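Excluded from the complex is one protein chain; the other protein chains are retained at their positions.
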Amino acid sequence: MSSNPYHDKRCQWLMYLVFFAGVGLIPVFIDDAFLLNQFALYGVFGLLAVSISLCWGAGGILNLGQGLMFGLSAYGMAMTMQMQSQDPINNPIPPFMLNNGLDHLPWFWSLFSSTGGGIFLTLAVPTLFCLLFGGLMFSARVSGPFFAIISLALLSAVGTLVLDIQPYTNGANGISPPMPLQIFGAPLDPYSTSMFWVVFVCLCGLTVLAKLITQSKFGQIVHALKNDPERVRFLGYNVALYETLIYTLSGFIAAVAGCCFTLIVQYVSPAQFDVAFSITMVIWAGIGGRLSLLGSIIGALLIQGGQSYLGDSFLNSWMLILGLFFIVVVRFLPRGLAGLIESVLGRLRTPEPAAHEASAALTKSGS
Amino acid sequence: MDYSWVTFANALLLGLSIGSIWLIAALGLTIIYGTAGVINMAHGELIMLGAYSAYCLQTYLGVSYLLCIPLSFVIVALFGLVIERVLIRYLYARPLDTLLATWGVSLVLMQGVRMIFGNDPKYINMPQFLSSNVSFGPLSLSAFRILIIAMTAVLVGAFWYVFYRTHFGIKIRAVTQNKEMAASFGINSQRIYMLTFALGAGLAGLAGSLFAALSIVLPNMGTGYIVQSFLVVVTGGGSLLGSVAAGALTGEIQSVLAYLINDTFARFMLFILIVVFLRFRPQGLFSAGATRR
Amino acid sequence: MAGVLEIRDLHKRFDTHHVINGFSLDVAEQTLSCLVGPNGAGKTTLMDLITGRLKPTSGSVRFHGDELTGLSENDIARRGLGRKFQIPAVFKDLSVRDNLTVAYSRHVNPFINMIRFSDPAMNRRLEEVCTLVGLHNRLRVEAGLLSHGETQWLEIGMVLMQEPRLLLLDEPIAGMTEGEIEKTAHLLRKIRRTATLIVVEHDMGFVREIADVVTVMHMGTLLAQGRIDEIEANPKVRDVYLGTEEESA
Partner (left out) sequence: MSITRRRFIRNASLTAAAAAVAPSLFLPGAKGAWGATLSKGKPIKVGVLFSLTGGLAVPEEDSALVMQYAIDEINAAGGINGSPIEPVIIDAKSDMNVYSEKMRELILRHKVISVFGCYTSASRKAVLPTVMSQRNLLFYPTCYEGAECSQNVICTGPLANQHSRDLIPFMVKTFGKKVFFVGSNYVWPKESNKNAKLWLEQAGGELLGEEYIPLGSSEFGPILNKIRAAKPDFIFSTVVGASDIAFHRQFKQEGFSADKMPIASLTTGEIETRAMGNEFGAGHFLSAPYFQALDNPTNHRFVEGFLASKYGKNGTTHYNMEETYTSAYVFKAALEKAIAGHGIEEVTPAMIRAAAAGVRLEDSVSPEGAVWIDENNFNTWLVPKIGQCQADGSFKIVSQAPSQVAPDPFSIYPDAGKCTAEGLKAANGSIRKDVI
């Protein structure tokens, strides 16, 4: 363990530096609006992977409903952008509301009339929701598979509701704001370098923040309670509080991802609440290595990139391959590709104890 | 829409039918989860496999529909056996990992079926006598729904018998409670798990053959059942009795809410009610633990 | 004598089964009491009731005069009760050092812990505890790779990191070799100089070696209390406890 460079904090930070410097150089080399836009979108997926990795990898809380935070904030951002394109005097109501029989703006939409307030709510609502829901669940000591299933049920419930309250959300058709977000009068064009930088700064900043938190005392405690929450409780820590906070932090990152998502695609629909989408996020982190934030990001990039760029003949069996790959990873590499690198590096440096550790890593449950 | 006692009674009767559909979908999951603690996310796809086996049997071999039902059980049970031997048996100690691995299995099954049978929907022909409506005074229910209710009742009875009245059932319960202790009495827990998994998968297949006739056979038909089946199992607490109660309750709530308000809202409310219920009673209605004590 | 822990008429019922049935006990400052009793006497349940893992049906538990019943596990732990479990509960995929640092729970505020990366006071405590339990050269090893005896010491070390006033140790020498038991006895005596201990133990030889006071539980009640020679001479104890011990042996 001691001599494995994988566990050396300086090596880890060096990898972060290399990775983010590499990503930061993308706009220097690429001058293709589609690719920049696509990389920005991958950045959003990377953020989601970080949020899952923080919650599941660091905190041991498997959240199959992360799409909820993502979707809520994506809707919030779409509402902000939609309100920007409305004229407060002549034309205060989004067109779809007129068609659904509303003759005045619902109160919760009017909160999004100011851009600053809209963005604040977009991030605050999912975060507060996490705080509340997480607090309720963790104080009742709901954990493990139960929490996973309940988060899944809640996701389905909210998705159904968003579909049903069509006058306020435009139902299955979703919201397509006609213009990009205007910041101080200038549009944030989804195909521009600036959009890429916005996502890059969020991804880089939040990943580093998450990394710092996992290395803090808080991170150690959270890691410990993943092993044995009971023990942590008897050490004097309020386990529910810690679980709620890591869950909320992860929800906040997903909310930031949701914001960026709508900025990039200018569209949001109940598809963001699809169960399959939330589970896909878990697959990214699972394949990349849930214990490693960077591994999870790379998992998201590999899978989404593969889905976009592997040939069409290959794509027909894409789900099949993804499924098989995932089974193999869960069965043989519970720590994902990052775990594979971990054991390979360990083996290179100090053959004897590392081999022992690698086998320990494989047999370990990795809850 | 007038709300009268007759329509309300019909809604209650329908709730029973919806409940039996929820329950029969969740029965296999109850047994797998209750015994081995495996969160089988591929359960919906096993239901789908059951539907496709019924379709194949009927279309290619001309087997009559009523015979397709037990045959689907056997075919999907064999599938379950293979999945258990190849994958699940390595993961019993890791419940969250079984959840993830079986999600992988579900992707593979769905895509595999899609590649073989294509995306277009298939359907199943039923005997004429099942395509009719039975009236009891002002109350009425379709013959096929009655078949499903009866089928559910028979299966619950059969499983109660197997679990609580046979030697095999005693072994299953022994393994559920304490694997090590059971092993010291010479019970092979691996074998018990394998058989339960196959049994649970078979039940999913049987449910699939019924659902195939109710609506439509599609590669992604299973995804709709998985969340609702889990809710029944988790609300019930993982025991057979719990699932029966949870299935009946959720079916009635859904039917009555759909009768009073609308279908979509009924679904939303049901999910929220379940989440709130589990917040205050995480062990479910009748936990496997409580019945043990 | 100044009571550290006062238990009064404690009852715990599961359905119709009385596990703890009117149990009362006083523990004095800086003593090492051993809690003994046959299997099913309610020793672990009693521990659970003291530390808040279970809520008593009735009765009271006071710690330095403060009522503990109704408080959560973490609140009770914060008041200075440290507990070692019967089955050693350490964080298997953390290093020994991380196990000990996590256990240092003087600061429980999660927000402050998010920006806490080093803590000199904790490092000092870590030094002390390491010297006591003797895991100095194992600090970087993953806890899951420790031997059985080392795991027990690690957990005692974790309890010590909490700087508790009262330690509840459930079977601290289970699975240890002769040499390790000797070392543990030495360790417990050292701890007693600054704190109070209650040790649940089956090994009467070990009890004889370390106990100031021995408390015998039977069927959820206090059967006898006193010095070890008094207890061994007590005919009631011979009947219910030593008798069954011989049978099972």
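Letters A, B and C mark the chains as written, and numbering starts fresh at 1 in each.
One rule holds for everything that comes next: a residue touches a chain if its C-beta (ideal position, glycine included) is under 8 Å from a C-beta of that chain, and two chains touch if they have at least 3 such contacts.
Keep in mind that this is a model prediction, so the values were computed, not measured.
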Subject >> For the chain not depicted, the shown chains it touches >> reply: A, B
Subject >> Residue of B:F144, B:F163, B:F197 or B:F286 touching the missing chain in the full complex >> reply: B:F144
Original post:
Given the contact definition stated above, which residue among A:Q12, A:S139 or A:Q166 touches the chain not shown here?
Top reply: A:Q166
Subject >> Touch list for chain A against the chain that is not drawn >> reply: 24-25, 27-38, 41, 90-91, 95-96, 98-100, 160, 163-164, 166, 170-178, 180, 183-184, 186-194, 197, 201, 265-267, 269, 271, 277, 305, 308-309, 312, 315-316
**OP:** Please give every residue of chain B in contact with the chain that is not shown.
**Re:** 1-2, 4, 6-7, 10-11, 14, 17-18, 21, 114, 119-123, 125-126, 130-133, 140, 142-145, 214-216, 218, 220-221, 224, 254-255, 258-259, 262-264, 266-267
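FYI, only the chains that are shown with their structure count from here on.
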**OP:** Going by C-alpha centroids, which chain is farthest from chain A? Tell me that one.
**Re:** C
**OP:** Could you name the chain whose Cα mean is nearest to the mean of all protein Cα atoms here?
**Re:** A
Subject >> Chain centre separation in whole Å, for chain C relative to chain A (CA means) >> reply: 42
**OP:** Calculate how many whole Å lie between the centre of chain A and the centre of chain B, each centre taken as the average of the chain's C-alpha atoms.
**Re:** 32
Original post:
What parts of chain C, by residue number, touch at least two of the other chains?
Top reply: none
Subject >> Parts of chain A lying in touch with chain C, wherever the complex brings them together >> reply: 1-2, 213, 215-218, 220-221, 223-224, 227-228, 230-239, 241-242, 245, 356-357, 360, 364
Original post:
Can you list the chain A residues touching chain B in their complex?
Top reply: 62, 136-137, 140-142, 144-146, 148-150, 152-154, 156-157, 160-161, 163-164, 275-276, 279, 282-283, 286, 316-320, 322-327, 330-331, 334, 365-367
Original post:
Inside the complex, what are the residues of chain B that reach chain A?
Top reply: 39, 87, 90-91, 93-97, 99-101, 103-108, 110-112, 114-115, 223, 227, 230-231, 234, 262, 264-265, 267-268, 271-272, 274-275, 278-280, 282
